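Excerpt of the complex: some chains, original placement.
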Amino acid sequence: VPAIRLSELCSVLKEQGFPAQLEGPDCEVTAVNTLEDAQPGELTFLSNPKYAAQVATTQASAVILAAGVDVPAGKAAVRCAEPYAALTVSIITIHGYRQHPQWGISPQASVDASAELGEGVNLAPHATVAAGAKLGARCTLYPGAYVGEGARLGDDCVLFPNAVVYDHCVLGNRVTLHAGSVVGQDGLGYAPIGEKWLKIPQAGRAVLEDDVEIGANCAIDRATLGRTVIGAGTKFGNVCVVGHGTKIGPDCLFVGLVGLAGSVNVGRHVTLAGQVGVNGHITIADNATVAAKSGVSADIAEGETVFGYPATQLTEAKRAMIHTRKLPDLFQRIKDLEQQTAILRAQLDALTNPDDEQGD
Amino acid sequence: VPAIRLSELCSVLKEQGFPAQLEGPDCEVTAVNTLEDAQPGELTFLSNPKYAAQVATTQASAVILAAGVDVPAGKAAVRCAEPYAALTVSIITIHGYRQHPQWGISPQASVDASAELGEGVNLAPHATVAAGAKLGARCTLYPGAYVGEGARLGDDCVLFPNAVVYDHCVLGNRVTLHAGSVVGQDGLGYAPIGEKWLKIPQAGRAVLEDDVEIGANCAIDRATLGRTVIGAGTKFGNVCVVGHGTKIGPDCLFVGLVGLAGSVNVGRHVTLAGQVGVNGHITIADNATVAAKSGVSADIAEGETVFGYPATQLTEAKRAMIHTRKLPDLFQRIKDLEQQTAILRAQLDALTNPDDEQGD
């Protein structure tokens, strides 16, 4: 069980650039936990004001707090100007990152004789490395993970259970694929011959650069020709789908159930929220953000935030959306206007042609 | 091959609380089948009036029918006030639930010496149980299923092929994961450091309570801290995605491709239809229903049915939607009004300032 004294944690936070002050009794904490789940002897935190009321009722012994929030009686506070950063540092310090089981090269793994394995490679039972594949130092393959023919992994990659890298695809260093994710399957490449679909060999590959992390059950097509690319440091949530030949820049963040068609170009540090879809051959420039459930059918300029389907500039899209909700009222107002205008028309006609009323 | 006489089936239905009456010749049936696919010697049913015409042409020997629908000549009817319930009971009676292959502990399975296996555990070839994991009685792991370090499964759980439970996650009794579903992968937990993303260790876990059934290729994040929870009796369709720290109550029903962000709170007996998305930190109260493809970006009150994006009360949302379709017509009406108003304006000006017409 990990354990650290709060005073010691404050020193670590200071070293990391987030000065924190201990208020209340110093004590040892063995875990960071949520306000709701924390037990005595654990450290909790308040970063979202929505949950402020829970500070009073938490069982935790200590709370990470920003300035201006009272410390509950009998508890310690780690007071920090940046509570979210302090939380991150505390989790890393107390819990650290996952330690993978060490299988060495399990005799129940299947490794082709022509594969090259770097120093310290860690292969679980039921993992497979195909002919001509190359794994860098300290790569870990969990059970059911598969590295196809001629595929190359850099150092320190992790393939969680049943993650799959197709033949000739390339992963940089420190790439993580969560369980069930697939890299390099054939995309939807067919030439129409009448009503039939003729398969076009998908001769390209998929390349994931350094420090990419991919959630569970994603699917990243290989290119028909050339490369599908996920840029260095980019992170995906679960069930993201990337079409063939799409190129994504570094440091992007894609939330769950995002789908990009083929030949899309995404710049650096782009955020795509949940269930976003992007049409083929679109360009999304650096630092753009696409709000949840939006459909992108036109290029997006640098730094822009868009929303809706088709996705347009956020403020404009929201205004249109709000007005949509007022439509039933609007229809009534127009009906009223039409009636009033008809009455005005009749009265004005009566004024200008008073004899008309008598008929002819 | 299972077989039951219709008169016997009527007795079973009566016992189960759904009194049914046999009309026409008693006979033995060997399967329940659809109107379209049923063969002679089989039992079919009509529960959706949309398919009433097919009753005349089905090859089945007998039909489960509500009152008021004629029995086709030469066929038997199992007449029941609740035909859908009668169908369910008939399928259970005649077909029963899937019998899993019995592998015992396959020598081709991989079980860590420190794992604890309950009585009658059934491990397929290529299944893996990691160190410190604990499986209750009669759990079945199909090929490629994985139970991570320190994970705990109650009694009678079933992991279909390639289903994955990450380290330290917890399944109650009678939990079923269909093929390729993943429980407990790391969520999208990163702290932004400039444009870079610093991974936050995901130190929490995922908990699936008793009688949860999860479709194929779903992905349920572990919590950053504390627990992601799927409540007892809740059922998911395929490819549902649940973010870290989200808590879902008992007896919910989520259809396919549903995505919930992190820290969502869902009450009991909530229905989310296909492709619904829910933003982070939202609360959905008991017995709420969200219609297909809706995006939930605000809390939903108890028992409410919502629709659209942002999801709002169903009737209101539908009215707004219907009016949207009439917009081109509305624009024309406004153009007409503007012209008429301009004419009225000019005529009224002419009346009140008759000299203006001569100009100056």
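Note that the chains take the letters A and B in the order they are written out, and that residue 1 is the start of every chain.
In the analysis below, contacts are C-beta pairs under 8 Å (C-beta built on N, C-alpha and C of every residue); 3 or more make two chains touch, one makes a residue touch a chain.
All values derive from a computational prediction rather than experimental measurement.
S.K.: Can you report how many copies the full complex contains, not just the 2 shown in place?
M.R.: If we count every copy in the full complex rather than just the 2 shown, we get 3.
Throughout what follows, only the chains that are shown with their structure count from here on.
S.K.: Please work out the Cα centroid separation of chain A and chain B, and write it as a whole number of Å.
M.R.: 23
S.K.: Which bits of chain B are touching chain A when the two form their complex?
M.R.: It is residues 108, 110, 126, 128, 130-131, 144, 146, 148-149, 162, 164, 166-167, 180, 182, 185-188, 190-191, 195-204, 217-219, 221, 223-227, 239, 241, 243, 245, 257, 259, 261, 275, 277, 279, 281, 295, 297, 309-310, 312, 316, 319-320, 323-324, 326-327, 330, 333-334, 337, 340-341, 344, 347-348, 351 of chain B that touch chain A.
S.K.: Give every residue of chain A touching chain B within the complex, in rising order.
M.R.: So the residues of chain A touching chain B come out as 31-34, 36-38, 48, 50, 84-85, 88, 91-92, 95-98, 101, 106, 108, 124-126, 142-144, 160-162, 178-180, 213, 215-217, 233, 235, 237-239, 251, 253, 255-257, 268-269, 274-275, 292-293, 321, 324-325, 327-328, 330-331, 334, 337-338, 341, 344-345, 348, 351-352.
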